[in-house]
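Chains shown are a subset, placed as in the full complex.
Here the chain labels run A, B and C in written order, and each chain numbers its own residues starting at 1.
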Amino acid sequence: MKFGIVTFPGSNGDYDAYHAAAEALGEEAVYLWHKDHDLKDSDVVILPGGFSYGDYLRAGAIARFSPIMTEVVAHAKRGAPILAICNGFQVACEAGLLPGALMRNISRRFISRVVTVRVENATSMFTHEYFAAQVLRLPIAHGDGRYIADPDVIASLEDDGRVAFRYSAPDGSIGDAYNVNGSVNSIAGILNESGNVLGLMPHPERAVDPLLGVPDGLGLFHSLLAGVAA
Amino acid sequence: MELYRVPVQIVPRPGILDPQGAAVVGALKTLGFASVVDVRIGRFLTVDVDADSAEAATLIVQRMCEKLLANPVIEDFALEAPRVQPRGKS
Amino acid sequence: MSEVLPRPGDPAITPELVKEHGLTPGEFDRVSKMLGRAPTFTELGIVSALWNEHCSYKHSKNTLRTLPTEGAAVIQGPGENAGVVRIGDGIAIAFKIESHNHPSAIEPYQGAATGVGGILRDVFTMGARPIAMLNSLRFGSLDSARNRYLFAGVVRGIGDYGNCIGVPTVAGEIVFDPAYDGNPLVNAMCVGMLREDELILAKAQGVGNSILCVGARTGRDGIHGASFASEDLSEASEAKRPRVQVGDPFTEKLLLEASLELIRSGHIVAIQDMGAAGLTSSSAEMAARGDVGVTIDTSLVPVRETGMTPYEILLSESQERMLVVALQGHEEAVRAILFKWDLTAEVIGKVIAEPVYRVTEGDTVVAEFPGSDLVTQCPRYDVPAREGADAIRLRAMDVSAIAELPEERDPAWTMLKLLASPTIASKRWAFQQYDSTVRTNTVVGPGGDAAVLRIRGTDRAIAVKTDCNGRYVALDPRVGGRIAVAEAARNVACTGARPLAITNCLNFGNPTRPEIFFQFTEAVAGISEACIALDTPVTGGNVSFYNESPTGSVYPTPVIGMVGVIDSLEHITRSTFRNVGDAIVLLGDCTDEIGGSEYLATVHGVTGGAPPGCDIVRERGVINTLLQAIQAGVVASAHDCSDGGLAIAIAECMMSDAEATTGADIDLAPWDSLPDRAVLFGEAQGRVIVSSGDADRVLQIAAENSVPARKIGVVRSRDEGLTIRVGRQKVRIGTDQLGEAYHTAIPKIMNTTAQAIVIDEVEGVLA
């Protein structure tokens, strides 16, 4: 499986995504330059974390107009997988690949720590290697992670099982105390309607190496691999 | 062609939670400004454009807002009247 | 030499103008002699920039020369943008620390942010990819609103800049003490990695080669105060010249990627960032290092504002800019690389055979100095050094006579008080705002004794940490200097790393005062002694003088930034207890020393007594013991004993990792003859708490190194809490109670709605 990782000016999670794919999974990985119109035959496109265009104006606002995004949108339309992590999630929302928006954390501060999230949808192409309600330990590192959307959008996300992950207590319970950035319904990650675009604030690509902590992000990548094999 | 400066106000849409604004209200009260009732925080931009007329300047900045400067999911924007700007000054 | 005429509109060179430029009459004579005439206004600006303390080190150079700078690991010592050491497998580490104290006092957010930006550039201009940031911070007491504002703003500035660049901020230290009221210290350290063959220096060479200005455009940022004299101080000119620079981490990230690509491309021979005194110092220093002439045309420098004079262009401190020397004929290739990253590069000058430093504005020469005299002939001063009476008096204070407070009858009370003292308490409130995991190399992040970063593609890791206890240095600068190095080394060793080399940031008061200069020379002597004994040479650093507030100078604070290497990932060791039932061993010995301790400061409000002694041979023995035991696989955890002493260190081993807390049963009977408070809270040096499944082996290794060591207890479960038998007392306290004091102290202070916090909140929000 070939992973294509987009490098926008200001991306910095591209390196981590690349190493997760190439080292932890041993799959083929390539960087995709934002000015190009070429996905280099990637199967999975990753919109990585970081600060594309410095997060100036609004996180993700400028990056969505990069030339490569035309191809990324087309890739999504074809039903091919797009994994949008952190800043990538913000870009995906701005680009209309996912509904809603990510706003300043409720604490108004940047938060870098390990959080626990509960798997809400364990059947998507990104998550079927997890079991339902499994609790994962994943790092977060963001200032603008508070997910919001219009009530009808939230309702359809909930009704269609498109909430992929929710911030939770270590025992899986949900509550304000664990809603680290104040997202609506503790939403940490969502899927698009056809289930081939996943946006999430936590960093699965930083949680693939036991040397650095619990490798709970691996399941996400293994889900993608298994999906193709199947 | 004149150089016009178009001021743009971008504000959080009504109903969108504005924790920054809430923090500022708290801060102002602590500082003794008891009469403050609410604060909303958004962005203020000045966009300098070359245009043939004030109307043309407004039109083009309007388009910029729709396309890039504001996010309709969370923000509303309003333009002020363009002002002719002397050249060679920022 | 060319004829240099004053530029139309230049102010006349009067004694007042010279004084406003910070030059003494003697220094003015020196320039005039060098030139054979009086300097023009532009030249005066250049000299004032290069000969100010920050660039010229005129009060410190002679002292700094005494530091040991050589060692087997050192590839590049002081004199370049950063020091470089080899760690094996062809990999080298570049690292450097720098201060941004004064800008941070004016505007904490931008001051700290631009400090981070500057030190990053120092490291990547060596050809190294930045892999970690550290910071060493000092503030006055958090009881003051202003200090809370400074603390919050600095932390946010450090975080925002490093987070945006994508370099993890992994370690540091934060100390609160009234001595830093009004003059916070903000030191940032950057660590980078490169292959040994990728090293590039900031040395101009090759007659005919082009000099390019790369990165951001030049504005009127930070042109030093003296330049205001160049025109009437109207409101307009005030507004034109902001005192603070605004950082642009996004541009810096592009500059970082572009610079590394440029360096690997082979098109350039030298690169240097434009830091303090901007274009002037970078170009003059590059020329001097290469011992060549250069000519710069200011009219070719890309500017952001209209009507900038050569004076302003030369002295601007606009951020995110570099000076590059490109091979003749390769200019377009250089520009293409920068263009790829949406940056610009313009040829602004040349390396020339004629031994001059020449600045033109178009064809008109506006400044010219012979050879590299500007850099090499700068004045040097030795100030008479005499210890201040206050320090002597404080050191002589009999602190053992200070009566215990009634509350102290229960040492648990004292423990909780110390754990909640902001200097000791968990700094999570701050470091949670730093992305510490980006780049996925951080094995041990903030919160450990030192941070550990794995080196991809090898079985190695490095450990990094900054340290200094300014109170010790104030009480006895030589001992304090020694301890700063020893403590940094111990911290690094606790993770399993062999201490390799240091960088240092020497924060002192006004060096023209004999008592300050005494502190400075003595502290440097102490650092030297420790570095020689521990074989950790000095590869670079920074001096920050004039750290004075209305009430006096800050504690002398020579911050040490240490790098160590771990030869196998298996040896990476953490600071917290791991296994219930493990033996707890104390390496080193307890003493009756309580001078200079956090205990005296926090509980009694006293800074006094002699700081703990520092036997550097013992320190080396402890480090060797630790490393041998770790390599023998018998160490489950290791934690250095520092602020707050043994009791606090044990508590930290139990609960500093909130997700894996334990208990402990401790017996300190062997030290019954010493005062309880000295055993519990004294800060005797050279001590490490080790937990081990094989205490006998640890003790044996200690004996082989002639290091005293004892089994002092056993790791228990969290439910069992902490029990300490000391003297005739038995202290009992719950793990959660200790953890609560330690983890909530700073959030409780910072998350109140007190006025200044809110102001920071607001600025943070509005930023």
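Heads up, the rule we're going with is that contacts are C-beta pairs under 8 Å (C-beta built on N, C-alpha and C of every residue); 3 or more make two chains touch, one makes a residue touch a chain.
It should be emphasised that the depicted structure is a prediction, and the values quoted were computed from it without experimental measurement.
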item: Formula for the whole complex, using the labels of the chains displayed; value: A x1, B x2, C x1
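Everything below uses one rule, namely that only the chains that are shown with their structure count from here on.
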item: Result of counting contacting C-beta pairs for A-B and A-C, higher pair; value: A-C
item: Centre-of-Cα separation between chain C and chain B, whole angstrom; value: 40
item: Distance from chain C to chain A - Cα centre to Cα centre, in angstrom; value: 35
item: Chain centre separation in whole Å, for chain B relative to chain A (CA means); value: 31
item: Residues of chain B whose C-beta touches two or more other chains; value: 19-20, 23
item: Residues of chain C engaged with two or more neighbouring chains; value: 761, 765
item: Chain A partner contacts - residues on chain B that touch it in the complex; value: 16-17, 19-20, 23, 68-69, 71, 73-74
item: Touching residues on chain A, where the partner in the complex is chain C; value: 9-13, 15-16, 19-20, 49-51, 53-56, 104, 108-113, 139, 141, 143, 203, 205-206, 209, 211-212
item: For the chain C and chain A complex, residues of the former touching the latter; value: 156, 159-160, 163-166, 248-251, 253-254, 341-342, 431-440, 442-443, 454, 456, 569, 761, 764-765
